[in-house]
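Could you have a look at this structure, given as structure tokens, before my questions?
Here the complex is missing a single protein chain, while all its other protein chains stay put.
Chains here go by letter, A, B, C, D and E, matching the order in which they are written, and residues are numbered from 1 within each.
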Amino acid sequence: MKVTVSRKAHFNAAHRLYRKDWSFEKNDEIFGKCNNPNFHGHNYELIVSVTGEIDEDTGYVIDMKILKDIIKSEVEDAFDHKNLNIEVPEFKELNPTAENIVVVIYNKMRAKLSLNLDLEITLYETPRNFVTYSGN
Amino acid sequence: MKVTVSRKAHFNAAHRLYRKDWSFEKNDEIFGKCNNPNFHGHNYELIVSVTGEIDEDTGYVIDMKILKDIIKSEVEDAFDHKNLNIEVPEFKELNPTAENIVVVIYNKMRAKLSLNLDLEITLYETPRNFVTYSGN
Amino acid sequence: MKVTVSRKAHFNAAHRLYRKDWSFEKNDEIFGKCNNPNFHGHNYELIVSVTGEIDEDTGYVIDMKILKDIIKSEVEDAFDHKNLNIEVPEFKELNPTAENIVVVIYNKMRAKLSLNLDLEITLYETPRNFVTYSGN
Amino acid sequence: MKVTVSRKAHFNAAHRLYRKDWSFEKNDEIFGKCNNPNFHGHNYELIVSVTGEIDEDTGYVIDMKILKDIIKSEVEDAFDHKNLNIEVPEFKELNPTAENIVVVIYNKMRAKLSLNLDLEITLYETPRNFVTYSGN
Amino acid sequence: MKVTVSRKAHFNAAHRLYRKDWSFEKNDEIFGKCNNPNFHGHNYELIVSVTGEIDEDTGYVIDMKILKDIIKSEVEDAFDHKNLNIEVPEFKELNPTAENIVVVIYNKMRAKLSLNLDLEITLYETPRNFVTYSGN
Partner (left out) sequence: MKVTVSRKAHFNAAHRLYRKDWSFEKNDEIFGKCNNPNFHGHNYELIVSVTGEIDEDTGYVIDMKILKDIIKSEVEDAFDHKNLNIEVPEFKELNPTAENIVVVIYNKMRAKLSLNLDLEITLYETPRNFVTYSGN
């Protein structure tokens, strides 16, 4: 009897899409106005979904307070009000597209959760664009 | 050619998270302020998703009016403006966590739907916390 | 140059609509299923709107961190996961309709804000029903 | 490492649910007020979800600008401010239920996307009713 | 002590923007694709806001059940799943722009409410376009 438990969270950050090993022209061609060297930014909205058996004692798949604390330490404290390119080590050499950010968040969360639990991360870059990753 | 048809519904209810066979202290440790003996409450928002073949005659997977009526009798009439712990028989001995509620709703809806149709229930306990169950 | 600054917040609570000095029948006639003696509940969503001059030094009408702290102490800590009828002193003798709750919240917030600032409170009892009060 | 990238879009249209080969009475019995011969209409909201490997060069599964352009030409230009029954060729002989519309949109989008990419379409007929199709 | 009580409702309808006394070309120039002679349609979302004194007996400005019933008879039954141009008498000679619809709804609701109560109507034609009228 596996149930999925989901929790919403959010953080604000600046970023720039580009590759250091490409010319400005090539970055501009591929990333358009997202390649602005002065950065732009987003309110990232996050859904963390954890799937597992309901614990018969508590009626919980996972205690929401514990999940909230892991999201805070792994995602909010690490990314909120940050410049992703400059201040978040995972993006020193990795282009902070929504796709790459969702994989980084998945890997950070995955390392803190029991292997009995499946994990899926959905990340809204804007209210109209979002990405989902579940480790496959 | 299987399509999933989803319908939103809602109900308001009071509940308390605790186990009768645990001390107040243990309930407090595990369930925190959700263990308030005077109850607290939620606007539960529900998404009922039914998957099946499109009927060639009607172009429907299921007539939305029929689905709406089943949701009304099985969920809204049974839970709306109720105290889940006291007034809903399924929770007499079952802790009304979001996980347990979504399984109870699934089982009630499942019994009223053709076995040709797959079913998934998503239940929002708050706009930020939700659970999903599809019978596996 | 007056700007209005708004902040969203939320709390969950149980309540019952009734008057102690009315018969159960009369309460039932007026308040219907909201008169359930075992209580029901809501996720209350709140918008606190503060209007005033922009401070030339900071560019703020009010520091959002200060507003957030006042909302936390006056509303969230006082109402969240509570039974409004039993545990919130303001409703000992006052029927906790959305209208009365929004006036109580207004008065509590008003007492903590500078008189240079205008205040308006919007309270969603459900996603479909809400009330607004600005002290007039 | 497969990630799903989703993009929201929308169009407004009129439609009528009925079959030409049924009597008005039978259409009325099955489709109720949706069988209004003068038509009614909806704001259709669309989510197009594309799943594939992250391109190592760009960090994209698909360039969102390209996806946006395909949605525009295949869905928005074809359906927006149209009468689906009269003006959209796919519904000349096909009842424009939400289920049939989502399959038509899927097929139009599928033809424009690389076969390395999986596709899922979610279509909101109203904020409370929606359908999902992924080609199976 | 005046409080505003708001209730959300909705209806779906088809319409066409044009004037019978203008040429097709002039209608096309002014109303563009909204002048489609085969109609298009919307999910109209409505907020009805009623302002008045809190009744000391009930704690209500207006009984929400009464307001819901008036909205149903005056707006939903009159407009839902209708073609506004053809089937709604108010638009026989009046162009059903959002502005004109909101005034019609206001006038219908105003006639059913006590003069002690102020009224404001907000009408969403799409999630991105809306109009508001309060009788002034």
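Convention: contacts are C-beta pairs under 8 Å (C-beta built on N, C-alpha and C of every residue); 3 or more make two chains touch, one makes a residue touch a chain.
None of the values given here were measured: they were computed from a predicted structure.
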Inset, instruction - Report, in label order, the displayed chains that the undisplayed chain touches. - result: A, C, E
Legend entry - Selected residue (touches chain absent from view) among E:Val3, E:Leu17 or E:Val88: E:Leu17
Legend entry - subunit A residues touching the omitted chain (full complex): 10, 12-15, 33-34, 36, 38-43, 45, 80-83, 86-87, 126-127
Inset, instruction - Identify the residues of subunit E touching the omitted chain, counting contacts across the whole complex. - result: 17, 19, 30-32, 94-100, 102-103, 127-133, 136
Inset, instruction - State which residues belonging to subunit C touch the missing partner chain. - result: 1-8, 49, 54, 57-61, 63-65
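The rule we apply is simple: only the chains that are shown with their structure count from here on.
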Legend entry - Touching both subunit A and subunit C (chains): B
Legend entry - Computed distance of Cα centres, subunit D from subunit A, in Å: 29
Inset, instruction - Going through subunit E residue by residue, note those that touch at least 2 other chains and give them in order. - result: none
Legend entry - Every chain pair meeting the contact rule: A-B, A-D, B-C, B-D, C-E, D-E
